[in-house]
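As you look at this complex, bear in mind that one protein chain is not there, while each of the others sits in place.
Going by the order they are written in, the chains are A and B; count residues from 1 in each one.
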Amino acid sequence: MAKVPENLHYSKDHEWVRVEGDTAVVGITDHAQDQLGDVVYVELPKPGEEFAAHESFGSVESVKAVSEIFTPVSGKVVEANDSLNDEPEKVNKDPYGEGWMIKIKMSSPGEVDSLLTSAEYEDFTKAESE
Amino acid sequence: MRYIPNSPDERAEMLKQLGAASIENLFDSIPEDLRLRQHLTVPPAMSEIELLKAFDEMGSRNQAAGRVSFLGGGAYSHYVPTIVDHLISRSEFFTAYTPYQPEISQGTLQSIFEFQTLVCQLTGMDIANASMYDGSTAMAEAVLMAERVTRRSKVVASAAIHPQYLEVAHTYVQHAGIELEHAPFDSATGQTLVDSIDDRTAAIVVQSPNFFGCIEDVETLADRAHAKGALLIVAVTEAMSLGLLRSPGASGADIVVAEGQSFGVPLSFGGPYVGLFAIREKYARQIPGRLVGEAYDRQGRRGFVLTLATREQHIRREKATSNICTNEGLIALASTIYLETMGRCGVQEAARQCTQKAHYAARAIAKIESFSLPFSAPFFNEFVVRAPVAASELLDTLARENGIDGGIALARFDSSRPNDFLVCVTETNTRAQIDALVHGLTRISSTKSPRHEG
Partner (left out) sequence: MEPQITKVTRHISHNESLIFERSHPGRVGFLLPPLDVDEIPLDEIIPAQFQREDDLAGMPEVTEVDVVRHFTRMSTWNYSIDLGMYPLGSCTMKYNSRLNEKVARIAGFANLHPLASEGESQGGLQVVYELQQHLAEITGLPGISLQPAAGAHGEMTGIMIIRAFIDARDGKSNSAERRTMLIPDSAHGTNPASAHLSGFTVKTIRSTAEGLTDLEHLRELCAHGDVAGLMLTNPNTLGLFERNIQEICLIVHDAGGLVYMDGANMNALVGIARPGDMGVDVIHLNLHKTFSTPHGGGGPGSGPVCCTRKLEPFLPVPRVVRIPTSRDSDGVDSTVFKLDFNCPQSIGRVKAFLGNYGMMLRALSYILTHGYDGLREATEAAVLNARYIAHGLISDYEKPFDSPPMHEVVFTDKRQARRGVHTLDIAKRLIDYGFHPMTIYFPLIVSGAMLIEPTESVGRHELDQFIDAMRSIAREAVEDPELVLNAPNSTRIGRLDEAAAARKPVLRWKPKQAASAS
């Protein structure tokens, strides 16, 4: 059973958001990492780059697949998790903790409200797999 | 048909088992009006005896194949050890497929890993792929890669690069939004002139030794490129030069592409050859082509496997680093066997003999009345000769009367060079052949009236 922590917000592209003041921490969900398989490489943006909500900010690669990752909220990247360069497996082992990908300073914090709650995300993934 | 294991009887049996009335029924999903009603107008089947006779006859009308030759220009005559062809003719190598199932393809995979290592050693670079089609397409793909890496759209390529390589590069970039400019070469030295480039330039591309045989000052060009954040791409057509010349990697190249045909591959009228592609480690995820990497199984046994496949077309599709699928597997294997047989000392010795014989020939030709060497840059084993008469006729006469292919008339690439021709000397040319070349050129030019000033 994929974990879906209650205190987070979710997107339909299988990313999660943890709000810390006016900064959003973004990563991919447990369901997403399970679908991908062993993550071998994560391509992340540099601090200072700006993205609009639902724009692709990078990609996650497993041995046989590559997926783009989309930011659920608009803003400017303040930090990227460079430790994923040496240890991409953190995305598999701890997708909501050490596997975080970027910290983005939100330009429109209200966007968070249009994301899914943990219950809505759980329903969404269940429906998708049928 | 003797290549089809099932006899007509057996096929009839199989049809019956399928409940099909006849072979024609198997094609029922093809509309009637598309089905061919007559047989193809290709010849009827030929027996081995007849077929070999027909091909031998055609082969005999390639007089150039048997001649003493000083032809270079992107394809080179080198000694190939006998075991190369024997080993690549082993069923397990030449009838095997791409090694997608590593457990039963370790022979192919380990050979490619050795090939990648040898290419890195010779080019002085960190990573090499499992091969491209040839040097010309490898260079074109390097240009595309430079655009991907730098996100800049201008590329400056030397006009002293092999003309066909430049043509291929232009074809590849025509819809890629890349502006391909030419940098001129010095008419006295024969080397490329690049003053300064702007910061919209993705790469400088140069061939060394270049099409005229001249060795380029790669290190200076590397500095010029890096000063503006651009890459330096170095192309090598005569791979044997890597046995004696400073490696492009040591001179600051970011991408090295080469034609590997000099390493154990027959001339074969232009193909199949093998493209070498090598890069600095930091560009690993942008390199086109297949890569073989080391891997371990659950028992800790070492094996090899195709890796970083997410760059490639079957996964990334239109965003792939290239559309390449099939490469030059068996030819890369031939080069690998060649390089391992010749080894460190053999490659050095072959390269040494190439350059010594070439310089012997050049000095002797330069002494012929009214002949000169128009370019002053140092060279490895190819050099341009300027004759007092039209080069095409001179060389045709030399072939007809002396049985020697003395060089490539440059007029076929550049009409402003009617008297120039490109001579290549390798370890396979004997002193007697070189002396015969010199005597032939002397004799023929003295009987012709000069039509152009030199």
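Keep in mind that, in the parts below, a residue touches a chain if its C-beta (ideal position, glycine included) is under 8 Å from a C-beta of that chain, and two chains touch if they have at least 3 such contacts.
Model, not experiment: these values are computed from the prediction.
Student: Quick one: which of A:Val4, A:Val40, A:Val60 or A:Val77 touches the chain that's been left out?
Tutor: A:Val40
Student: Return the single residue from B:Arg90, B:Lys282 or B:Lys367 that touches the missing chain.
Tutor: In the full complex, the listed residue that touches the missing chain is B:Arg90.
Student: Could I get the residues of chain A that touch the absent chain, sorted low to high?
Tutor: Those residues of chain A that touch the unshown chain are 37-41, 61-64, 88-89.
Here, only the chains that are shown with their structure count from here on.
Student: Round to the nearest whole Å and give the separation of the Cα centres of chain A and chain B.
Tutor: 45
Student: Per the contact definition, I'd like the list of chain B residues that touch chain A in the complex.
Tutor: These residues of chain B touch chain A: 285, 309-310, 315-316.
Student: Mind pulling up the chain A residues that touch chain B in the complex?
Tutor: 40-41, 43, 61-66
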